Each structure stands twice: as C-alpha cells, then as structure tokens.
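Here the structure comes first, spelled out in structure tokens, and everything after it is commentary.
Excluded from the complex is one protein chain; the other protein chains are retained at their positions.
Every chain is named by a letter (A and B) in the order it is written, and numbering of its residues begins at 1.
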Amino acid sequence: MNFLSKENGILSWLLTGDHKRIAMLYLFSITFFFFIGGALAGLIRLELLTPQADLMATDTYNKVFTMHGVIMIFFFLVPSVPATIGNFLIPMMVGAKDLALPKINLLSWYLYMAAGILALYTMATGGVDTGWTFTTPLSTHYVNNNVLTTGLAVFIAGFSSIFTGLNFIVTIHKMRCPGMTWFKLPLFVWSNYAASILMVLGTPVLAITIVLIALERTTHIGVFDPANGGDPILFQHLFWFYSHPAVYIMILPGMGVVSEVISTFSRKRVFGYTAVAFSSVAIAIFGFFVWAHHMFIMGISNYSVIVFSLLTMLVAVPSAIKIFNWTFTLYKGSITFETPMLYAFGFMGLFTIGGMTGIFLGTSGTDIHLTETYFIVAHFHFVMVGGMLMAFLSGVHFWWPKMTGRMYPEKISQLAAVVTFIGFNFTFFPQFILGTLGMPRRYASYPPEFQVLNVFSTAGASILGVGYLLPVLYLTWSLKYGEIAGNNPWQATGLEWQTQSPPLTENFPVTPIMDHDVYDYEWLESQKAKEVASV
Amino acid sequence: MTTNGSKARKQKRLRVSDSTANPHGAPQAEGHAHHAHPPYLRHHFESVEQQADTTNFAMWLFLLTEIMFFGGLFTAYLIYRNWYYPAFVAASHQLNIFWGTLNTLLLISSSFTMAMGVWCAETRKQSGLVLCLILTFILGLGFLGIKTIEYSEKIEKHHVPGFHYSLNSFLNPDSDEAAKAAGDKPLPLDMARHTEVYFSLYFAMTGMHAVHMIIGIAILGFMIFRARAGAYTTGHVTFVENFGLYWHFVDIVWIFLFPLLYLISRHAN
Partner (left out) sequence: MSHISPVLWQFLVKWMTDFSLFPPEASKIAPQMDALYFFMVLVSVIGLTIVILLVTTFSILYNKERHPVAVQIEGSTLLEATWTIIPLGLFLIMFVWGALIYFRVYNPPANSMNIYVVGKQWMWKAEHPGGQHEINALHVPTGRAIQLTLISQDVFHSFSIPAFRVKREAIPGRYTTVWFEPTVPGTYHLFCTQYCGTEHSHMIGEVVVLTPKDYQKWLDSSTSGMSLAQNGERLFASLSCAACHNTRPDARGPSLANVYGAKLALSSGGTVLADDAYLREAILNPSQHVTQGYAPIMPTYQGQVSEEGVISLVEYIKNLNSDYRIQQTTNTTDLLPEGEGKAVPAVTAPAKPGMVKQ
C-alpha cells in the first residue's frame, strides 16, 4: 500500500490533497510544456542555420522566440524543481505528513494549468512578439496581438508560484518533526526555503507590473508612455525587480539538488554545511538588490550603475562558495558515478562557466560591449540549461526510485547524461563567441561571417534534443519494467529514504524523531547494523 | 459540525481529500471515537495548536505578498508625485473630502466590528459573531457604494484616463466647483496633461483596493451563513481570525491611500 495505489480513478488524482500526487501531476505537465518550449527552440535554431531570415517570416520568428522564453521561464524553469521534487520531498524531509496547506497546493497546480492553457491558446491564436521581457512602449502601444492574454497567463502562473512558495515557508517553519532543528534540515530544504522567500516577495511585483501594462494597453493611460509624461524606464525597474530574483528562484532549488546528490554519492556530509545553508539565504537576500544590472546601458545614472555593479559582485560570491564546498565534499569521500552524480558534475562545470560569464556582464565596462548580444543568451542558457536543467534531471533520477518504487536503467541514463553534456556545449559555447563578435539577440538574420558558429550551435542543438528525449522514454519504460527499488537504493541519509518506496500517503507510519545529525552516515551505518542484528 | 450519513459521504466524495483520508479504515460517520481530537483538525497536523499557528502564519505571509503587490503602485505614485507635483495637487483637489473621510470612518468602524466578531468567535458568542459579521458586511458595502458615487462623478466629469479625458478643470479652474473651492490656479498645458497620470494611479490603486474589498465582502457573506450554522463558535476560530487579519490589511491599505490621494496640499488658502 502506497500513495500511488491508495486510491484509483481520475477524481482521486484531480481532487487530491496529497503533496506527492500533486508533485506527479506537476511532473507530467511540466514535461509537456518543456517539450513545447523545446520545439520552439528547435525552430529558432533551424532559422539561424542560414544568415537570411528565410525559414519563416520575421514576424513569426519574433513570436517563436517570445513564446520560447515565456514557456521555458514561467512554465518550466520556475516551477521545475520546487513544484515537482520540492512538493514531493519537503514534507518528507522535515518529517511531516503533508505540506501545511494541501488545498492551496492543489489550487497552485490548477492555476498553473489554467495559465498554461491560456499560453497555448495565445500560441494558437497568433502568438505574441514582444519578447518575454514585454518592454514598453513596444508592448503597450506598438504591437497588435496577444499581449493581454500572455500577460494574464504569466499573472496566473505567478500566483501558482506564490502559493507554492508560501506553502513551503509555512511548512518549513511550522511542521518540522520533533528534533528537527534548522541546522538539521537537509540543504535541499534550505535552498527551497531561500527560493520560496524570493517567490513570495518578488512575484507580486511582476503581477502589478502586468496589471499596469494591461491598463496602459486598454485605456492608453500614460504610466509608461513618455508622450503622456510617463517613464518607460519605470517599467524596466518594476519588471527587473521581479525578474532578477526570478533567476535565483530558478537556480536555488537546483543547487539544493546538487547538494543532496553530491553528498549521497560521496557518502559524506556536505563540506561546510553551515556555509552552504547561509549562502543560499545570502543569494536570496542579495538577489533583491541587483536588478538594475539589466539596465546598465539604458541611461540610468553612472552612480546607480556603480552601486548595482558592486552589489552584483557581492551576490556572485555565495555561488562561488557553494561550488568550492561541493568540490571539497568529494575530498576523502567514497565516490560512485551513477547518473544523478554525472548530472551533478555537469552542473558544477557548466554553472561555473555560466556564473563567471555573469561576472563579465556584471562588470559595467564589459557589459557595454556584451549586453544585448548572444553573450547574454549563452550566459543564461549556461546557468539555466547547463545548470538548472541538469540539476532537475539529476534530482528526477535521484528520487525516481523513491517516487515510483522503480529504478531507472543505469547504462542508458548515463549515456543520455553524456550526450546531453556534449550537445549542450556544442550548442551554447559558440554563442559566447558570437556575442563577443557582436551578433545581437533576437535576430532572425545576421551577417554571413557569423554563419559557421551558428551552424555549430544548431548541430549541437540536435544532439541536445536527443539527450532530452531519451530520459522521457526510458523513465516511462521503467514505470513498468524497472527493477524494484527498496527503501534506500542509494544508502542515503535523508528521512525520506528511511521509509518505503513509494511512500505511504501519510509519508511515515509513525512520526519520525530527528535524533541524529543531518548527513549522518555513521548513524546510517548503525541503523544497518541494527537491522542485520535483528534478523 | 453536523455529519450525517449518506449526505456527508456524498459530500465527502467531492471534497479535496486529506493526505490521510480515512486512515483508520472505518467510515467517518462513526466519529473517531478512539481519537480525542476535534473533527476540524486536519490529519496532517499533529494538534489543533499546530493547525491554528500554521494557518495564522500562512495568512501573515500572504499579507506580506499583498504588501509587495501594492508596493509597485505606491512606488509609481511616489515617483510621479515627485515629478509632477502641481498636477497631483490640482487633480487631488478633484476628489471629494467628505466622501473620502466618510469612507475612512466606515472602514475603520468595519475593522472594529470585525475585531469584535473575532472576540465573539473566541468567546463562543454565536449571535454576537453573526451580528458583528453582518455589520462588517454592511459597512463594507457602504464603502463600495460611496466609491461608486465617486467613480460616477469622475466619469461624468471626464476624468477617466483614456476615455475622452478632459483637461478643462485644470486649464480653467473657475469652470469647476471643486477646483474653484480649492482656490486652484490654472495649470500650463503640459502640466495639466500630467493630471492624467494621477488619475491612472488613482483608479489603479483604489480599483485594486476595491477588488480586494469585493473579495472580502464575498467571503464575509459566506462566513455569515456558516456562522449562523455555528461553525465558528465551537472552538474552531482560525477561519474568522485569519479573515480578520485580511480585513484589517485591506483597511490599512486604505488608510495609506486616503492621505496620499485625497489630502495633497489641502491646507486652507
């Protein structure tokens, strides 16, 4: 008897309050939207094979990259780890029976689905071509299409995100089991907690910004329109005030996954646990103060630029700390290279590159040359795809046995990880060079001397696509034919691994008591010894 | 809470199921005889205290998100008031102080009646609770009614941005009662145009506030029915308490909106 077999029928899924079922619902919907966003990416890369805008009308191309951005950010990256892995695991990791507010959790999924359907409707009825950044006055006065429906979709998805974050914060504060002090929480919980703070405080500002755009579009009031005394730079400030913390919302949960995976597959507690925990919170806090580094060339005062550039340097330091802490977790460990570990290694390398190139952009002098070019595109794809998406895949593989009770096939999944890594580098590394050469973003056509690098990039994208398709295939296969996983196939220390796979609906038969340390491998050994002795 | 046989079971089928729906294996109607906990304790909580504490914390956190939500509008207001102060003064004089003050009094009173309602729930005074909720409901409706009067006045005078917006009251203050009473001088054309920004913010801010009021009043209506059935006076007061927090928040937002929008430079000339 487990949470999957407990009740059957479609209503038992659609009206569930069980955080684990909601996590599975999210997993399916997120995967669906990922492949839609991915198909749009494929179209972009196909167009960019040739210097002319010859595959589709420039109008269509603009719509394709806009929808690619909107779907990937709001319907994949933001909810990816929190709504699937976080939903499933946070109650278990703190020793609770469910999240604090199960109905809000289900509402959060329904809001996500409503927003997603609205986004699909937008695509079906002609799309929107403002870029995901909705820059005014372009989005308010100069485009004739579905800005309002897209804005509404993002607005609703934002509330989905707020409710998830709210649920996490309340759960982590109020529902920890006896003995579970803050510093015995797994680092995955710390990372999601930090991300939840950002979700809860940042997303409402995006919501009101969308409301203002909607008002300006429908009534032609002049909040952002210079002809009416408004200021388009105000929009930039309001938009980036959310959208910068949003990138930390996207990456922090992934960093949490990496902490868990590296610890488990080196059989060691994470080096510098406290430093990593505080780094997560520091990234969240500092993340609120750097938004204008997206606006360095927009005519804000030189002094603002200095302040924001300095703060950007500060926010980069905790991420660097984490990379080194993970590296030293390997020191004197006992390391194996299962698929989650391979993805985690991929994360470390690619996130380091992505993060360092963030420094190139946060340094005001070099940002002048590199901003608004493919350097930016490469930077954020390195951190988001090379970083976050790899962490997501790492987490899905790591907790797959816990969620489904089945093991995934190891060899093919390791192959997929390597294929993804190779494809990724081929796709996005040439884009750094293109950016330095000056190739602008959001261009359907480009000077012919940029073609060679673009061809490399597209070739890489085709390999990358294979790397992403394989997991969908073999993970689905494993649901029926995968080896049965026990409670703890990885011999990991978290509370979730001390109970059956898949878990009971109420997670634990008896409320656990956290009488040992987090990442306490010695305790785990003693538990095993007890089991053996009792046989 | 009345749970009776088949009707309860049918209702149960469509309710969002607990994470621990039916952990005991026995049908609900037998009433958890072997557990000494109230029926309103959700099974993922260990105790009533934890449930109350948790939901309370959740409501405070939600209100924090609401502060961030309104914050964007307040930021825009601060910036534009700083840039276009004369336009903001003239436009603010178009608002009716009498209605604004009355609305403020209505809302503060409704917060009082709401707080009394929470006290009644906590001390299990059912009729008191119902009365307080009804009073709060009526005061809330009164607020919205006055807002309707104010909005229709704006519509009549063509002070709605984007819909035949008229600069007349600001270019010729003598032609307008409110402007004349405030002793306003005529604004130059470019500054008069900026009054439209003031009104956009006025409608956005009071409109967003009104949306929150409408939601609150709808929930109040629901609560009145449930209170009459005794739902909140058997010890399970968290819903009333948390709604009280929400209602007080909506009140506080108005207490900021009132001086910012109505009271710009209103000293006697």
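Just so it is clear, a residue touches a chain if its C-beta (ideal position, glycine included) is under 8 Å from a C-beta of that chain, and two chains touch if they have at least 3 such contacts.
Keep in mind that this is a model prediction, so the values were computed, not measured.
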item: Omitted-chain contact residue, chosen from A:451, A:500 or A:527; value: A:451
item: Touching residue (missing chain; options A:112, A:239 or A:273); value: A:273
item: Residue of A:76, A:159 or A:345 touching the missing chain in the full complex; value: A:345
item: Hidden-chain contact residue, picked from the options A:2, A:31 or A:135; value: A:135
item: Absent chain, residues of chain B that touch it; value: 83-84, 86, 187-191, 193
item: Contact set of chain A toward the excluded chain (per top definition); value: 53, 58-59, 61-62, 129-131, 133, 135, 137-138, 142-143, 226-227, 229, 231-233, 266-269, 271-275, 296-299, 302, 305-306, 309-310, 313-314, 316-317, 320-321, 323-325, 327-328, 330-337, 345, 348-349, 352-353, 356-357, 359-360, 362-369, 371-373, 433, 436-438, 440-449, 451-452, 455, 521-522
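Everything below uses one rule, namely that only the chains that are shown with their structure count from here on.
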item: Euclidean distance of C-alpha centroids - chain A vs chain B, Å; value: 34
item: Chain A to chain B touching residues, read off their complex; value: 7, 11-12, 15-19, 91, 96-104, 106, 162, 166-167, 169-170, 173-175, 200-205, 207-209, 211-212, 215, 218-223, 228-231, 234, 238, 241, 505-506, 511
item: Complex contact set, residues of chain B against chain A; value: 13-21, 23, 42-46, 50, 53-55, 57-58, 61-62, 64-66, 68-73, 75-76, 79-80, 83-84, 160-163, 190, 193-194, 196-197, 199-201, 204, 208
